[in-house]
Each structure stands twice: as structure tokens, then as C-alpha cells.
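Every protein chain except one is present and positioned as in the full complex.
For reference, chains read A and B in written order, and residue numbers begin at 1 within each chain.
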Amino acid sequence: MDYFLTDQQKLLQQLCRQIAEEKIVKVAKDLDEKEEFPYEIMKILAQSDLFGIYIPQQYGGLLELSEGKTIGGVLDLCIATEELSRACGGIAVCYAASALGTFPIILYGNEEQKNKFLPDLAKGKKMAAFAITEPEAGSDASSIKTTAVKDGNFYILNGVKHFITNGGEAEVYVVIAMTDKTKGARGASAFILEKGMPGFSFGKKEEKLGIRASVTRELIFDNCKVPKENLLGKEGLGFIITMKTFDVSRPGVAAQAVGIAQGALDLALRYAKERQQFGKSISSFQGIQWMLADMATQIEAARALVYSVAKIIDSGNTDVSKESAMAKLFASDTAMKVTTEAVQIFGGYGYMRDYPIEKYMRDAKITQIYEGTNQIQRNIIALQLIKEMAK
Amino acid sequence: MSIKIVIEKCTGCSLCIKACPFDAIKILDKKAVIDLNKCNLCGACIDSCKFKAILIEKPLDIQKSPLNLSDYKGVWVFAEQKKSIIQPVVWELLAKARELADKLKTDVSAVLLGSGVKNKAEELIRYGADRVYFVDDESLNNFLDEPYTNILVKLIQKYKPEIFLCGATSIGRSLVSRVAVKLYTGLTADCTGLDIDLEKRLLLQTRPAFGGNIMATIITPCYRPQMATVRHKVFSALEEDKTRKGEIIEEKMEEGLFKSRTSILEVIEEVSSTVNLSEADIIVSGGRGIGSKENFKILEDLAKVLNAAVGASRAAVDSGWMPYSHQVGQTGRTVAPKIYIACGISGQIQHLVGMQASKIIVAINKDPDAPIFKVATYGIVGDLFEIVPALTKRLKEVLKR
Partner (left out) sequence: MEIVVCIKQVPETTEVKINPQTNTLIREGVKSIINPFDMYALEEAIRLKEKYSGKTIVITMGPPQAESALREALAMGIDEGILITDRTFAGSDTWATSYTLSKAILKIGNFDLVLCGKQASDGDTAQVGPGISAHLDIPQVTYVKKIREINNKNCIVERMTEEGYEVILTPLPCVLTVVKEINEPRLPSLRGLMRAKQTQIIRWSARELKLDEEKIGLKGSPTQVVKIFSPPQRKGGVVFKGETSEVVDKLISLLKDQLP
């Protein structure tokens, strides 16, 4: 389908496809098996300017922003994430998670903070991560226990974040901590941390079902001294920043899901044409044809929704909680369905690790879970529907 | 322009379209039209046309040669030496030169440049040369483009051979490219076939192009000498004939010709433990299926018994299991040994173009559908980790090594 992409977006799509086909496909299986971070691929993405597509030109990125706008390039990010995910959902998330860590700085950072952090992030010299989840604060983000206590020119952070994508690999972290526990959700604040700050260390690396090329670690703050200039926005804005960040980053997760689904369909299609049973290729059976047709249709619908939401954000409207949640919900459910069907088309071979398709099914699952489970997405959507009704 | 369609004769039959290797012909209004941007003037369409409707004007007509062609006589062979050892391809060239010279009723000369190489001249005669020109100078010890070029140009201008052959080695290909430009004559690289058109007294040079997918026969009608580099192992050397006699002529050159702007600081030999790939009679080669650097040991063991060289596919080189100098295939070396043993190589087209000229190809692979079996003379479906060591052991017994 033609989504009327700009020239630059078309070039970006081709470039990402080329990187995926020439560089990612051949290492995906190995990195997945060894649970290894794709350093080489990240270097290639950096060299190809992919970390700069959502960062404004004035901060070293490629994004042309018109007057008055703070954010853009979300569709570009979606295009890139989708294409990379087609080859490997795990490698793609290393890339997309850096965007997740960068968005709060773009949205809420002051000039000094932007000038300090964005140029290196745009060049891909450094990667970013976003940290809110804690062992006891998953979907219920208001119960986070990490604290930040002001002490002169510093905040002293204590606590543990876990399941942090790019944890340990990123240089720049946006961390949500409670500055005032008594205020509940309104008592949270966001801080920019850098790897190497005293009292900031990393815990164990998780072993995962899928997206195994990406790294998920604990962040540990033990009297970690953070300069007060590193406070994002104001004290108490932590949750707003989180919600607004997720609103603009969710299309990225959704695009990852679309890419994984598309990659699985590509493989299933090719296999269905090659695989002979009962003397003919299994693609000649209507049962398989209908599966393929449904898969393709669902993917296209998901893509259309994701791109639309991304375009809304790029137009300057960031009031997209509901739409963003819908895109993430629909695309990730589609990815799970499509990859499961793809494994089915491969039959017994599909279940074997020798064939690439099972990995897609493993990689797809996380898209229904992270950046808000799909149950939480439904909550967001429903809440918004009811609010709109009440207006 | 130099190619045209005779509109009256063209029937629009489209035979020429199929014949054109460059996709340069279209039919418009039932007549063939040639896109000159694509046309390479190769003439394939002319042979295909049944109606003589395509004319190619070949400006290089022997009659129009700026040279007096009858001044040029004899077949020359560049006797490449390294550390005063004549390279094996030279023997093959001498044999072919002999055959060509006999057809032309002329003689064969070898030209030998080096330091302390005089005693090698006799050897060249025993293998087919009638005459050896040699230049002996310390500065010629190692190959350097400039002095070697200067001297060859001088000798060729002096003696005017009609044919000049050289091995398609890294030295040869570098050197004679420069010589041919300086002499303003034609050079055909990497020939696999040489013959004589007696009527026109021309050297017919046949070589592969497009990675071996097509063959082209090339001539140098108007300029001399007709120069060619020749692949290893395509021609067989003559038996040594100790009774052969010939003339050995030392050539003195003026000082300036030995000057080189480039200089060699160091020579490093890496493949000392094994045999040089392009010269090897047998190559044992490994691919992705070998699995690791360490596993190449079993191929090296087999190679040792067979006195063979070890090759590798691109996959094995890219994985860091073997150095690039061992890579066989499109982006590596092209080889044509008597026996090529491909172990755990699936047979991607890029690999095949580098080895399919081998006389015998043996493939050992566990995947019965591997494309390598489509070109293998003998294919074994099975586990190379069992078969190769067993083969090595059995060969040791058979060959008594």
C-alpha cells in the first residue's frame, strides 16, 4: 500500500531494508542463540544516521522541525524499526529503546540538557534507555520505590529498576524516582543519569524467551549522586513525562510488531511456495492461502493504524494516548497471531530451531507486554472513550 | 557510427535481440534498433542475423595497421621467476608457445629478468624455448613494476616479437598491463585458450568473462605484439628434453631503465606451510560446514597427504577461519587444479565461478540438495568429519606416506 511517504522516508525505508538484508539477517540467529548485544549492527545504524532521524537538526539530528514543534520523526522511527524488525525483532528493539530513552529529553529537556545529550545520541555515539519498571512496580507504576532526595546541588538516588532494555549498554538513562512519596503519582520526578555516575551500577542480565539480542538488565542506585541540573522538567512531573513519552514511543513498539509480523509472513510465503506435499506446493491449498490472506490483511491494517498515529504525532499533536494505545494493542496482537500462524504453515519444521520462523513467534510475544501490557492499553483506550463521552 | 541496421534487409525477426549479451537491441516498428549506449560492438548480433541486416564497421582492419606487421616475428614467453625459481606457469606457456610457433613456422623465445638467473636459461630451453634473452641485475631481484616494464618495452621494441605470453599471476597481470599501454598494443587477460588463425596470422585468444558465464574470443589485428596473460593449469608443460639446444643472449640495459620509484621494504611469506593455490594440482577446500577455525586442521591433514593447497569459501573466510589469501571464488582467487575437493561447501554461484574450471571436482556435503553436487564429478553425501579423516588415513596407506 502506498502511504505517501516523503522522498527521505522512502530512502530511509530502502536503506533500512538494505541493512536488514545485508547485515542483520546473517547474524540474527547467532546473536539470538548466544544472547549477544549487536554492537556491530548498532555501529552500522549509527554510521547510516538512523539514530538521528527523530532528533532535531539543531541538536545534530536529521529532523527538520517547523516553528513551535518539539517532536517529530515518529513515522521515520516507525519505518526504520519496522524494516529492522523484519529481519530481527531483538536487534530492532536495541535501536528503538534508545529512542524511548531519548524522547523524554526531546520533550521535556531544557536547552542545556538538549545541547548536552542530544548530539551524541543523534550520532549514535551514545545510546539511551528509559527506566521506570521496578520489581514491584510493573503496570502499577505509582508504587515505585526508588527515591531521589535533594541534597544541596544534588539528588541522592536509592533503589532498583529492573527489566531495563539497553541496561548497561546505554550511556544515557532517564530514570523515574520518587521525590515526594507522600504525593503518590504526583511525587515522581524524572532524572537524566549517565553511566559511570558514582553509586550507579548494573545488576544481572535477564535471560529471555525472545528479543534475545537485546540486553535487559537491572539498574542499581546506591546513594547515587545526580547533579540537580539533571532533573527533567520539574519535580513531580515524572508521571506526566512517562505517559507523554509512552504516547509518542508506542507507535515504535507497534512498528516493531508490524515488522516482526511482516518478516514472518515473508518467510511463510516463501516456504509455502517451496514446500511440496501431496505432489504440489502447499501454497496451492486453499487452507494455506486463506491463512496467508488473513495474515497479510491483518498486517496491513496494523501498519495503516501505526503510520496514521505516527503522522498525527509528527503533525504536532501529542494528545494521542488512545490512538497510540490502539496502535500498540492491535499491532502486537496481530504480530502474535501472524507469527503463530507462520509457525503453523512451516509445520514440524517451524518448531525446530534450525528454521528461522520460531524466533519470530518468540520475539513477537514481548510486544504484547512491554511499554504497557495490552491490558493496560485497553484501560487507556477505555478510559479515554469514557472521558470523551462525558465531554 | 560503427554499427548499423540495414533497414531494407531487417525483417524484425528478433533473433539479434536474443543474441545480444548487452540487452542493446529493441524492435521498433518491426525493425531492429540498437541502443548505442548499451552496445559493446561485440558482433554477437551479426552472427545471429540470417539476413545480413547488421553491419559493423571494424576500423581495425589488418590492412589498415599502422605497423609493418611482417616485421614482427616469433613467440615470446615471459619467464617469471621468484627468488630465482622459474614459476611453474612458465613451463605451461613454453609448451603452448612451442605449438603456436610451430603453426606459424617461427621460433620461441623466453625473456628472463632477475639477479643471478643466468643458469636458469638452459632450463627454459630444455622445456621448449629456442632462445633466451636475459637481463641480469641486482635491482631485478624482486619484481618491481617500473624497471621490469622499462626493460620489457625496450626488448620488445628491439626484437619485435609477434606474440607475447605471460602467466596470469599477480606479477604478470600487473606488469604486462603497463607494458601493453606503453607499447600501444592489445592485451587479453586471463586466457584459457590460444590458437592461430593461419590465414591472417592472428592469435585467437579465448577467455572467460562475466564470472565464467560467457566466453569471448579476442584478437589484436593491427598492433604487435599480440599480448596475452594465461591462466595457470590450462596448458600442460612439455617433458624436459635435455638434448635441446638453443641460444642464450645476455642483454645489457642502460642504467636509467633499472630505476624504480617504488621500493620493496619487506617480503612476507604466509602460505609457507601449504602450497600456493594457483599452482596447486590438488586443492582441499572448506566452507561453512567446517564450523570452526580449529576444524580446518582435518583439511590441512588431508592436504598434506595429497601435497595439496588449502582453499576456503567466502563464508569460511568471513567467519575468520582462514585468511583471505586462501579464498576461492568471485572475490577471491580463480583456480583450476586437477582435483578440487570441496568439503562442507554448499556451492554458491560466487564460489563456483572460481573453481568450476577444475578438471575433477569432489564434493563432500551432508546436504544432498547442495548445489555443489550439480557440478561435482564425484559427490559424497555424508558427514565430512567422518569422511575426511577416513580419507586421509586411507590415502596415507595407499600413497605410502
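Keep this in mind: a residue touches a chain if its C-beta (ideal position, glycine included) is under 8 Å from a C-beta of that chain, and two chains touch if they have at least 3 such contacts.
Computed from a predicted structure; not experimentally measured.
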Of the residues B:G74, B:P161 or B:G212, I need the one that contacts the missing chain. B:G212
Which listed residue, A:L12, A:I282 or A:V343, touches the chain dropped from view? A:L12
Given the contact definition stated above, which residue among B:K31, B:K118, B:R178 or B:R201 touches the chain not shown here? B:R178
So which of B:D29, B:D71, B:E138 or B:E270 would be touching the chain we can't see? B:E270
When the complex is taken as a whole, what residues of chain B touch the one chain not shown? 1-2, 18-19, 21, 23, 36-44, 47, 58-60, 82, 142, 145-146, 149, 169-171, 173-175, 177-178, 180-182, 184-190, 204, 208-223, 261-272, 276-279, 281-282, 306-307, 324-325, 327, 330-332, 338-339, 349-350, 353, 356, 359-362, 368, 373-382, 386-387, 390-391, 394-395, 398-399
For the chain that got dropped from the picture, name the residues of chain A it touches. 7-8, 11-12, 14-15, 18-19, 22-23, 44, 47-50, 52-53, 62
